[in-house]
Structure formats: structure tokens, C-alpha cells
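All protein chains but one are shown at their positions in the complex.
Here is subunit A:
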Amino acid sequence: MASKTLYSQRDPALKKRDDFEDILEERRNFSDLRYALRCYTPVLYKGMTPCKPSMLKTIVLQSEQLHYVVNQVSKETGEATDIIQEEAVVILEEMAQRLQLSTIRFFAFTLSKAFKALFQSIRVNEEGIQRLQQAIQEHPVVLLPSHRSYLDFLLMSYILYTYDLALPVIAAGMDFLGMKFVGEMLRMSGAFFIRRSFGGDKLYWAVFSEYVKTMLRNGYAPIEFFLEGTRSRTCKSLTPKLGLLNIVMDPFFKGEVFDVNVVPISISYERVLEEALYARELLGVPKPKESTSGLLKARRILSEDYGSIHVYFGQPVSVRSLAQGRINRSQYNLVPRHIPAKPSEDALDFVSDTAYRLVRKQEENMVLRPWVLIAAILMQNLDGMDSALLTEQTAWLRGLARAFGAFLDWPDNEPAAKAVSSSLALHRDLVRTEGGRVLLTEQPPESSSPEEALFNRAVAALSCASYRNQILHVFLRPALAAVAMDAAATSRKDDVYGSFALLRDVFSNEFILCPGAASRTGVVTLARRERDTRDFEEACYLLMKCGAVQILKQDIVVTERGRPVLSFLSGMLEPFLQGYQVVCRYFREEANEGLTEKQYVPAVRSFAVKRILSDGLKCYEALSSDLQKNALAALLRMNALKKVKVVDLVTLKVNKTAVKTLEDALGCKVPVQKPVLARL
């Protein structure tokens, strides 16, 4: 059932995908109340030991695992064990879910109403549902949806309830609990709450991981969490967080379950509910704290049209078959399994590689509307463009996207002009047509100061960018190759690869790229070396396939047809290249000694504002805190910055030469140094 599809590659255009079915259609025709009260009898995991949420807590509190840590903490702190055990009880109380069918029924009713008001359709691939149903019976299942909106997890439970599937328990951030009544509602619909950070807190970690593992081992319910950790404000996938994935795989590594099936799920919104909020948040208007009244205010959104949602349940992936030959499970033979141990190097490596593949699976199955193609084109023409030209280019881009395997929801017989005009209509908040030209809409149209005007333009640009970002994953690797070919000294494949590898390292926080070859111990295994060139090989393959380049023995040669393709592709990455350069320049020119991480984002933002206003730079993405943070992480990772701890303060120390080198490389001013290892 669960197969090794995570490893399948090759021709993406030929990828077979399932058809969708609209679940709102039935809701529009039949009673919501009857639907909410209908008989619900899901199939369950065959090895399940049925138990109540309260029983789960008891199992966790009595587990050897927890006892061990309680004793350990007691020894370290000198506190009595029963006090620590009591602490564990408190933690668990705060964390645990209390899944109740009645709450689900309540949501089933209210959400039906809300969804019908908000969306044209909610489309689900039913074959995926069938695969999931099978998987749920066979093995413990972990659901991994993409995360773009608050709606995601309610939507997931709603769909599972609709299809009579076992309701999941969901890992949610503690911030939800701030919303008085809603937090508890969510708890009763299966959410369990975890603190955002609990770094060194052994006891918390023990309670949390044991709670999750107990639910998994007992097959209590499918476990759902977001690999990306938080909602992506940019609509790009975020670098996966590994903590929970590690936890759910551990019972398999230790033989406590035969297998675990993980199911990547892609939820694509035609319009994200939080669209405008996100852009503001990225520009430094802090996100409103989750509050019930805030949620009620959001009611006005009910009057808007948010298009369709597509939910694609991917092929369940068997952790067992993925781990075959990669994890030596007998490494767990010599220590009792309840004693917590740091995951081994190979386990960490496996989990991180799997996480990466799963996020890519999510990306692959994201349904893309014509609008994202339009947004991608508009982002390269921020001053507006002729609508006929836009239509023509959209049609052209559709072909390219298809060739690269994009999952486009664009019927073959629908002409480009129609697709473009209906997209523009749906997104009239963002774009307008004036005298045959398509322009981004700024809101409010009049602004008092140049800064404010800039801010308004930036909101529009970042909102538009969030749609381009949805298709970025399709073009990303070829685009990196296109930039690398510009930057490389020669067209020799290993030179290009050198540039490519550098770009990949720089952007590995920004985009989902294969985790690099370097391991913590510095051992380079064969598998890692293969992984190292995986992205590049894929890029070359796609470019070759669409006829943009030819790969001769040693060289990569651009074809005549390929020039517009490559220039479009590099254009797509241009904002990121420029944005990173702005950050580099900030560190070279303006950063003072003693800059802290906290001060960094506002400081670099005001630096960017100045640059844009004075130099006429068109790069609004430099204002995005997401890009700024990613760039900071990249500079730290590449040792151009160092964190220095002075007394209690962590400050950033700049290595200006290194920053300069990187800046030049990104600006293609100097050919990139050949990397030390030509791994081709």
C-alpha cells in the first residue's frame, strides 16, 4: 500500500494525479444539521487498543519513560519525585486533547455554513481518501498537511469527518490557548497544545514525546501536525521542523510498532484568508495576537469570495520501507528503550532527508491556478504590463510549467484570455486593469509620505509575490541553474555546478532544497553525495527536457529557444538575489558592533527603505522579514556572521570580507570560485 514513491523521480510532466471531487456540493443540496448528526463509524487501526483521552493520560503518567525522566530531574534538582511528577501532571493537563464527537458535530455544522459562504468549492482527491482509509487500518498514520492558514486543521478534521475517517489528534501551538473559549473548543476537537519552545526542559520534552508516542503506539488516532511548524506567510514551503517527525518515527525505530505511515497532504487555497494580514506582518506590522474578538471581527471576510480549496491526500509513505538499508535498528538493542537517548547520526540524517522529501511531496501536489502564473509574470513587471502581452506570456508560461510537472488546474480547452480575465476578477483586491494595462492595486491609493507610499506598494507586491511563491517550487531548481549559468566562469558543467552549489547553500533556508552533504561528523557517505547533486541533476534534466539547454559531454549549452526561458527563470529569482544583497550591504555599511538579533530586523528594514527610496531599487522583498531572517540564517550558517555572547547579550559579529564575497557572488560581479569539491 504505502510505497516508496518518495524516491520516484524522472519525468514530472507525466506524473499521474487523481481527480478531485467537491465536497461542498452535497452540502449545498442537503441538510447541514442532518450531516452534523449523521452516524459516524470510521474504520480504525487494526491493532488499536481502544481507550479514552483520560486513560491516555494515565498511561503516559505511569510510563517507564516518564518515570525515568522524573527520577533524573529529581536527582538533578534535589526536588522530591512526587513534586516533579505533579509538574508532569500539570504539563499534561495543559497539553492533552479531549476529543469529543459532539464538538466535531458542532464544527461540522458551523463550518459547513462558513465554508459555503467563503468558498466556491472544496475539492478533495477521493482516491487519496481511499488510500488513507486503507492505511489507517494497517498501521498508525501520521497526517502531514501543508500550513498556509488557520483554517487548515479545522478543514482537515472536517474532511475526515465527511469521509467517515478516523478523526486525528492535532499538534497545535500553545498560542491558540490564548483564545479563551476557542482554545477549549479546539481541544475538544482533537487539538493538543505544545509550547513553541521548550529547549532544555527535559520534563516537558518527556511528557510531550511520550504523549505523542503513546497515541501512536496504541493507534489511538491518526496524528496530525505541520511539518513546517507554523503557517507560511509567504506561501512558500518552510524548512521542515524535525522534532515531531523524530518523535513519531521513534516507535518504529525501536520496534514498538511494525510500521508508521506518513501521509503528505497539500492544501491549496485559491485565496488565502489571511492574505492581506500576511503581507503586513512581513512588513513589520505585528500579527494580531490570537483572540476571540479578533476572530469575530474577521467575520466580515465571510462576505468575500475566496475561490476554491484543493486538498490532495498524497500516497501514504511507509517509514519502514524508507528506512530500509538506512537505519540499523539493532543500534537500539543495547540500552533499555525507555531511557531517552539522543538520536543517532543516521537517524537524524534519515529524518531530515525524509522531512525534506515530504515537504517536496506536499509542494508537488499543490494545485496551482492560472492566477499564480499571472502573478509570477506580474512580479517581473511591477510597473504594470499590457494585458494582451500578459495573456500571451501566461499561455507561454503554462506550457513551461506543465513541462516542469506543475499541477495546474487549468482545463485544456479554456483559452488563456478567459483564464486571465477571470483570475483578475477574483483578485481585484490586488490588481486592476487601466487602459489595457494590468497594474498592482495599492491600498489606500493616496498616501501622505514617500515611506507610506512605499509601504503600500510593498503590501501589494508582497501579496502578489505570495502567489508567485506558490509556483516557485516548480521553477526553483532550473531557475537556480539559470542564475548559476550566468554566474559561472565557463559553461563547463562543473563550473556551473560550483555556482549552483553556492546558490543552493545561500538559499537553503529560503527554499526547500536538498539538505547538504555535510554531516555533523564530517563523514560523507555515498548517499549524501548522491543527495548533494540531486537538485542540480534535476535542474539539468528539466532544462534539457524543455529544450532550453543541451548537455554535451562537459558543457551545458543554451539553445536559441532556451534564452527567453532562462531569462524568465533568472528573473524569477532576481528579487531574492537583490534582497540578499541588500542584507549583505547592510552588514557591510551600517551594522554596528553590538547589534542584537532583535534589533536586526527593524534595522535592516529601515536600511532597505532608504535604498529603495534613494537608489530606485525595485526590490520590495528586501522589506520582508521572512527574507531578512532567512538571509541572516544563511550568513550565520556560512560563517559570514558570528554570534558572540557578551555577558548576557548575544550580538552579531560581522566578517566583512566574507559578506562582501558573498554579495559579489550574488550580484554576479565576480565569477564564483570553483568549489573545493567538484562532486560531479
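As a convention for this text, a residue touches a chain if its C-beta (ideal position, glycine included) is under 8 Å from a C-beta of that chain, and two chains touch if they have at least 3 such contacts; residues count from 1.
What we mean here is this: contacts and distances are computed from a predicted model.
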item	value
Name of the absent chain as recorded in UniProt (options "WD repeat-containing protein 74", "Alkylglycerone-phosphate synthase", "50S ribosomal protein L20" or "Inositol-1-monophosphatase")	"Alkylglycerone-phosphate synthase"
Sole contact to the chain not displayed, among A:Asn333, A:Ser421, A:Thr490 or A:Asn592	A:Asn333
Touching the absent chain when the full complex is considered, from A:Glu256, A:Asp409, A:Glu442 or A:Glu537	A:Glu256
Missing-chain contacts mapped onto subunit A	47, 255-256, 258, 328-330, 332-333, 336-337, 523-524, 526, 529, 677
